[in-house]
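Here the complex is missing one protein chain, while the rest keep their positions.
After this line comes chain A, so read on.
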Amino acid sequence: MCLGLPGKVIEIKEFSAIVDIAGTKREVSTMMLAENVEVGDYVMVHVGFAIAKMDPEEAEETLKTIIEYADEID
């Protein structure tokens, strides 16, 4: 039920945005987002509300750290 799905913002309206969630377009409420979103941003969507803006750089960082461990192991 509480599944959050990442969606890419493709259009911005006053209190909502159209996002692409795995190929499906949906209108989601942006009333819970303090920060501004722009077209192209990723947001985490839960029951029709964007609950957080996603940070792709943080994601890359996590993945990079793991690769660095690889050297430590060998």
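Quick notes on this one:
To be clear about the criterion, contacts are C-beta pairs under 8 Å (C-beta built on N, C-alpha and C of every residue); 3 or more make two chains touch, one makes a residue touch a chain; residues count from 1.
Here is the rule we use: contacts and distances are computed from a predicted model.
Per the UniProt record, the absent chain's protein name among "Lactate utilization protein C", "Ectoine/hydroxyectoine ABC transporter, permease protein EhuD", "Cytochrome c oxidase subunit 1" or "Hydrogenase formation protein HypD" is "Hydrogenase formation protein HypD". Listed for chain A, the residues touching the missing chain in the whole complex are 1-4, 6, 8, 22, 28-29, 31-34, 44, 46-49, 51-52, 54-56, 58-59, 61-63, 66-67, 69-70, 72-73.
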